[in-house]
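Submitted below is the structure of interest, expressed as structure tokens.
All protein chains but one are shown in place.
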Amino acid sequence: MNSFGKHIILTSYGESHGKAVGAILDGFPAGFEIDMSYIQSQLDRRKPGQSALTTSRKESDLIDVQSGVFEGKTTGAPIHFQLLNTDAKPKDYDKLKDIYRPSHADFTYEAKYGIRDYRGGGRSSARITAGWVASGALVQDYLQKKQGINITSYVSQIGTVLMEDIGQKYTQAQVDSSPVRCPIEKTSEQMIQAVNQAKNSKDSLGGVITCVISGVKPGVGNPVFGKLNALLAHAMMSINATKGFEIGGGFDMASKLGSEVNDSFVKEEDIIKTKSNFSGGIQGGISNGMDIVFRVAFKPTSTIGVEQITLDNSHDKVTLEASGRHDPCVVPRAVPIIETMAALVLGDLII
Amino acid sequence: MNSFGKHIILTSYGESHGKAVGAILDGFPAGFEIDMSYIQSQLDRRKPGQSALTTSRKESDLIDVQSGVFEGKTTGAPIHFQLLNTDAKPKDYDKLKDIYRPSHADFTYEAKYGIRDYRGGGRSSARITAGWVASGALVQDYLQKKQGINITSYVSQIGTVLMEDIGQKYTQAQVDSSPVRCPIEKTSEQMIQAVNQAKNSKDSLGGVITCVISGVKPGVGNPVFGKLNALLAHAMMSINATKGFEIGGGFDMASKLGSEVNDSFVKEEDIIKTKSNFSGGIQGGISNGMDIVFRVAFKPTSTIGVEQITLDNSHDKVTLEASGRHDPCVVPRAVPIIETMAALVLGDLII
Amino acid sequence: MNSFGKHIILTSYGESHGKAVGAILDGFPAGFEIDMSYIQSQLDRRKPGQSALTTSRKESDLIDVQSGVFEGKTTGAPIHFQLLNTDAKPKDYDKLKDIYRPSHADFTYEAKYGIRDYRGGGRSSARITAGWVASGALVQDYLQKKQGINITSYVSQIGTVLMEDIGQKYTQAQVDSSPVRCPIEKTSEQMIQAVNQAKNSKDSLGGVITCVISGVKPGVGNPVFGKLNALLAHAMMSINATKGFEIGGGFDMASKLGSEVNDSFVKEEDIIKTKSNFSGGIQGGISNGMDIVFRVAFKPTSTIGVEQITLDNSHDKVTLEASGRHDPCVVPRAVPIIETMAALVLGDLII
Partner (left out) sequence: MNSFGKHIILTSYGESHGKAVGAILDGFPAGFEIDMSYIQSQLDRRKPGQSALTTSRKESDLIDVQSGVFEGKTTGAPIHFQLLNTDAKPKDYDKLKDIYRPSHADFTYEAKYGIRDYRGGGRSSARITAGWVASGALVQDYLQKKQGINITSYVSQIGTVLMEDIGQKYTQAQVDSSPVRCPIEKTSEQMIQAVNQAKNSKDSLGGVITCVISGVKPGVGNPVFGKLNALLAHAMMSINATKGFEIGGGFDMASKLGSEVNDSFVKEEDIIKTKSNFSGGIQGGISNGMDIVFRVAFKPTSTIGVEQITLDNSHDKVTLEASGRHDPCVVPRAVPIIETMAALVLGDLII
């Protein structure tokens, strides 16, 4: 199951250290001028080696379009986005070939398939999200230009450092001014410190990304299955290392009274809004025109340098000290993944 | 989009005050002896009027099977579960026909469809989950009997009352000994108090349900899209009033170090396990054989007796005081919904 | 796999002699005034006992709508069409319970499921198409009223009697003026003779139905998979007893030169047409605005009174003389099934 969507369908392929990773986007409308520089810019936000805080793997992540575009415009045919793996160093991973790394997918892939491409995590590597980002960026660009829908996200928590977050909006410039993609300068600095500290102790950190989507008209989503919030949850839980999803008031609402968190309707300049937005822009699975606000929790990167004892596939104990290239905290690089996956969900419903 | 699943497919129909609600379950294996009393027992745990804590609507929720079963056994043909609406009192809802109730789906349904069956929420009513529970209970029974998979859930939080919850297991008897389905007696009593207090002040409460699934072998789930956790998230966010989903360590893992929450592999009596279970039984989207543990957050019931000011569909202000029958806290009744939806997810992957 | 369609989805359930047969239609647009008398009229064209030429089973085939319609209009929620089985005489079939009837699905169902509802063919009975006809008739009515699309079909061959057929159009009145639904009076009479002769010799006859659809605008269908002709083929081959499907010039084109059957474009009153219509209204899987013309071949009814020697499920020889009620030729009753399935295909692509 490597496809996502029902009308605009992403099909993903590729492994971390194979020949290429990529995706086919099927169902995208014809006649749209493809903006390769925008797509590349979202890929650049995701790519490794952006700063001292990320893995040292160097991938240019240059996107190539092999079909579905003619004379600069989409034709309605499936669009194949391909990224060659240029800095693949599979040999680095030889010593991991028999090891079940803690909290990685080594054991479960082997349980399911009986075979495993162990080079850099193979199919389970987050590298494959490059194809998602390329596809989703095209959809995000379309939604922005054709529908005025603006999808932005930011890092609202890394480790124990968190910013006050009530679903407010920031521009991409504000977000990207911080290497950890937290738009509050002071919090950003604390996050950087936390990441550096984790890096120095060969450890890793998790975090939370908040996504705010504005410009979605009322009426988008499905009432029963395929609720807009359920589709977003599915999309977000498909991203590597995610452990939780909440919409609007989220888990906090469990401890509230109905009278505290009910969103009453009001009229403002002839537009129907809700006074508060604990619903996160979605009621009964369908958008109500307010900002769509959700949060996604990431666990700390499973690859750490700290010594760990685990098993190999002969079921013998082994001591593991990671040597591959990895990020102490993947959360900042996940920002464009969140945005583009949200774009794919919305595009699938709207376009 | 009223179907769920890919191999074992639930198709839901019906409205709160129409002739019937029900579901068709397609793809269920042939030759299984259907245990109607087990199915009815899960429906009884969901049905209204169970105790003073729930809505006074009286529905016997007697399930009728109209196809797919012959001489007591499933035939491989689609199974139609039907529940007639017997205590439908649509007239009660006439005065709500023009009102956009706060945090209900009145406004969004009208935005999407231009028309709305306003009787008791129509299609957006949680009543339609009766069909899901019937279908899912059959699958749950199958998984228990044929695969030794045990799915149980319990209320771990109502309002600000919460039990210590590290994903431990309880029997259904333990859970059902409490009218709020919290297996810890003292916490249960506090929850009952909280619900009664909310009821007396015509208000409502949210909560959290924890679900623990044991007996799933390693290798169940999909690696990229259709991850087991993503499918569970989709299923859970399809249930009315849910606002958040987390797996294993969940949102708490955002603030942890990798070295604190990595699940190392160990061998116990020749079985490969993980020392801790922050992964919640799923790694890389695929089960690892440990208990699958997830939590679902519910907002407080949107229908409250407290006076609220909102809009009608002429965009005029109206004052609303609920008079329909409703629950001050739906969370205890949602326990069988969570279990049966989890069964549908697992059945779809395993059976 | 009991669902058909991607956007407007029919889900079928029921067995020949169970409690009910029916279907759920999901994805149909909201706000359409449902015309129950039109739907009933298509069901009446399909129902048994219409004339001396059809089976003597008496089913009123009265349709009941249990959901998805409010105050006479569709609401966007799934529409449940139910038909109770009133003249079910399962006892008639007891003596067939162990027999593999020639060219029936007894053996294959048992091979697949290990169990079989033998009463009147169970799930393999053409009775279940009643639910398809109800659903498809709603879509057919919509296409007619909202899009000016007219779907008609007629019997162009029964046994060795055939009419000249180049895809010309007839009104439903013209078609229904004949008990065998052949609009050419003389041919119709010959067909009636042929059916009576087969009936008298306890035998059965096959035939061909031609379907002509006008009013479909250019641009409907998919270019690669999901070609309009491929979807029609799938739909038609889903109908019981069908053995062949051809579009436009069909099998005859195999023996033609390109220069004989190429459809050149011409302009007529500012509309682009093709001079001939060997394409049958579809080029590259997509409609070109010309009439869509296809033909469906039916084998003779497998149930015959003539003595046959076959096996039972102990693999012993048995002599079979049919006693159940059946049609000497099902083709005339299949006319509304063809039309409504074509409507479902088109509705799925257009609405």
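As written, the chain order gives the labels A, B and C, with residue 1 at the start of each chain.
Here is the rule we use: contacts are C-beta pairs under 8 Å (C-beta built on N, C-alpha and C of every residue); 3 or more make two chains touch, one makes a residue touch a chain.
Just so we're clear, the structure is a prediction, and the values are computed from it rather than from any experiment.
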With the full complex in mind, choose from C:146, C:186 or C:256 the residue touching the hidden chain.
C:256
It is residues of chain C that touch the chain not shown, namely 1-4, 12, 100, 102-105, 107-109, 111-112, 123-124, 128, 157-160, 198, 203-208, 217-227, 229-231, 233-238, 243-251, 253-267, 272, 274, 278-280, 282-289, 297-304, 306, 308-311, 315
In the whole complex, what residues of chain A lie against the chain that is missing from view?
1-3, 9, 11-15, 18-22, 24, 26-27, 30-31, 64, 66-68, 70, 73, 75-80, 109, 112-117, 122-123
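The rule is short, and it goes like this: only the chains that are shown with their structure count from here on.
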In whole angstrom, how far does the Cα centroid of chain B sit from the Cα centroid of chain C?
40
Could you work out how far the Cα centre of chain A sits from that of chain B, in whole Å?
27
As a quick test, compute the distance in whole Å between the mean CA positions of chain A and chain C.
47
Using the touch definition from the top, which residues of chain A touch two or more other chains?
223
